[in-house]
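The block that comes next holds chain A.
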Amino acid sequence: MRGSKFLTVVGLLTIAALVLAACQPATVEVTRIVTEEKEVEVTRIVAGTPVVEVVTATPAPAEEAEVTYPRNETLYTSGKQWGPPTSWNPLQPGSYAMGVIGLCNETLFLYDPLKNEYIPWLAESGDWVGDNVYEVKLRQGVQWSDGEPFTSADVVYTFELGKLDGVYYKPLWDWLDKVEAVDEYTVQFTFKEVRYQEWGNTLYSVAMVPKHLWEGRSEEDIVNGDNLPPVGTGAYLYETHSEDRMVWKRNEGWWAKDALGLSVGPKYIVDIVNPSNNVALGLFLKGEMDLSNNFLPGIATLVEGGYGVQTWYDDPPYMLSANTAFLFMNTTKKPMDDPAFRKAMAYAVDVDEIVTKVYGNIVQKCNPTGLLPVWEQYVDQDVVDELGFTYDPDKARSILAEAGYQDVDGDGFVEAPDGSKIELKIIVPFGWTDWMESIKVVANGAQAVGINLQPDFPDFGGYWDQLTGGTFDMAINNFGSNMSDTPWTFYFWLFRNPITDVMSNGNFGRYDNPEVFDLVVELDKTPIDPEAMKPVIAEIQRIQLTDMPAVPLWYNGLWAQWNSTYWTNWPSAQEGAPKYLPCTWNGYWNMTAILMLTELEPVQ
Partner candidate 1 sequence: MLKLDGVSKVYRVGTFGGKELHAVSNVSFEVPDGEVVSLIGESGSGKTTIGRMILRLTPITSGTISFNGVDISTLQGEALKDYYRQVQGVFQDPFSSYNPIFKADRIFRIVREEFFPGMKDQEWNGKLEDSLKAVGLNPAHVLNKFPHQLSGGQLQRFLIARALLLDIQFLVADEIISMLDASTRIDVLNLLADLKESRGLSILFITHDLSLGYYISEHAVILYRGCVVEMGSTDRLYNTPLHPYTRMLMAAVPRLDKKWEKVEVELRGKQSQITTGCVYYDRCPEAERSADCLTHRPPLVQVEDDHFVACSRYME
Partner candidate 2 sequence: MRRYLGRKLLIYLLTFFVAVTIDWLIPRFMPGNPVDTMLARMALRADSAEVLRSYYIRAFKLDLPLWQQYLNFWAALFRGDLGISTWLFPQPVFQIIKRAVPYDLFLLLPAIILSWIAGNRVGAIAARVRWLDNTILPLGYILTASPYMWLAIVLAWALGNVAGIFPIAGAYGFGLRPHLSWLFIKDLLWHWFLPFSSLFLVMFGGWAIGMRNMIIYELESEYSRYLESLGTPQRLIRKYAFRNAMLPQITGLALQLGGIVAGALATEIVFAYPGIGYMILNAVQNQDYFLIQGCFLFIITGVLLANFIIDLVYIVVDPRTRLGMTGE
Partner candidate 3 sequence: MSLQVENLTVYYRTLRGDVQALENATFTIADGEIMGLAGESGCGKTTLGHSLIYLKPPMRFIEGRVTLDNEELPIWDMERMNEFRFKKISIIPQYAMNAMNPTRKIGKMTAEILESRKVSYKATLPELKRRLDLVELSHDVLNMYPIELSGGMKQRMVMVLSTLLNPSLLIADEITSALDVSTQKAVAEMLVGFRDRGFVKSLMVITHDISILYQIADSIMIMYAGQLAEKASTQVIIHNPRHPYTKMLIGSLPKVGVKHSKQRLAGIPGKPPLLLNPPVGCRFRERCPVAFDKCFDVPPFIEIEPGHFVACWKEFESNA
């Protein structure tokens, strides 16, 4: 048959095309990896045809480049990567592939939110040596993966990069004066203005880049280049990537082995680009995924149902809390400009219903301050007792009534004190189903107390436009309330100022109160010491709960579920288990997730 011959040809051609395509990721320049101990291994794949060359520098058994990753040496993860990995540039916080900061490029410190501790990492120590001078002593013997030593020049270079347009930590230089290398392993930072909180945050979030490789690059390349293959000091080396995965391979010459006696368990980490929930759950249940940081609805059933699925807690809320979902109200619009109205809203929302029905108990109801459990110590219980709120429709009704909101025309909904009708919309992005379901609950609660609030689901673009442009009525958002080393980041987001036409991230409701803005600045300038911080925070909380510019609703979980079929000794709340964050998201590797890897053990 002519047809079948044709088919064969088509088939062969497509397969050939695909193999070529799949092999594309490997067509990177020659990757030269020199570990301090033994061999040089060069894996070179040209135009899709793998040619494996092993060049031995020092006599050592040649290791074949592996084409399969042995299951018991590989950790499969998912949850961070929402699209194909495209950048390995740690200066691109929104784009870099899973693990670039943390697995490859490391920070000076780690931060452990569970213990509220900074862990010296590339730095051996850091101290204020003057009123406005901070000195970092670097760890000696740290090497970049190409064999060059990591020195203070790299640190200075990395921070100096922040002067470039398009580098996210540029604002640092508003208050940082200069960075100097005192010696090869000492760096001094001199500040124009000391912001302790922000500095602490910076210390564990800015990842070091190798000066010797980067200094030859153009500014364009530094800011917009993909930095492939990445060279870092971290525990893992770039292995390969493709449209649906990012693969890291253990760096056998990782400095922490000698310095800290740490070694990471998995030889390979394969991070799978987030498929749909449906597929993610399917892969997870099939045991093809070890750690999932996806939001997997219904996971509670699986934890309880004996599917071998584990989470941080064995019981609700199952997950650690990672950020706070706020109900933002546009205070530039009536009636949201009225604190009484906002307060009534706070009482009208049945968060428990959201927690149980929408999330199946994998999230937790908020503390009225919205502060995450890791910041529990900063919650001023007196303020909360006095001004806190809870779900209470009657109270909501009475607040409304007292403030003059009455149902004048008898349509079941209250009118504003001036008699004008109230018709409000609450928005979340279409497709964000958990939020979509949640605002239905919010709207129902509001309607039950007589506020005509309807849920609406514009596309993300429309949602974000309304939110940042200040044209929305009410909305849910949590984008800046993430877990960090300091509640200052939380308040900096919640009370972002000044109020401008476009609020890029934070204070979407445009709550304008210089008093609280000043307090946030004051907090920033307070040294990292809970006892010093608490009074300032209490003051903020008092204003927050009095004016109620935004209503904290629930804590979104640090979605993490794993199964122990291939890897064990996962961190969890269980006694004896390691207490590190089991999370692959950006910013979590340096919040102890890397230490989780050092604890993982293959199942025998």
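The set was built so that all candidates are chains of the complex that A comes from, given by their letters.
The rule is short, and it goes like this: a residue touches a chain if its C-beta (ideal position, glycine included) is under 8 Å from a C-beta of that chain, and two chains touch if they have at least 3 such contacts; residues count from 1.
Source: prediction; values computed, not measured.
Put simply, of 1, 2 or 3, the chain that touches chain A in this complex is 2.
Those residues of chain A whose C-beta lies close enough to touch candidate 2 in the complex are 3, 6-7, 10-11, 14-15, 17-26, 45, 48-50, 65-71, 74, 76, 82-84, 86-87, 89, 92-95, 165-166, 168-171, 224-226, 239-240, 242-245, 247, 270, 272-273, 275-276, 278-279, 282-283, 285-286, 288, 431, 458-462, 464-466, 468, 479-480, 482, 489, 492-493, 496, 502-507.
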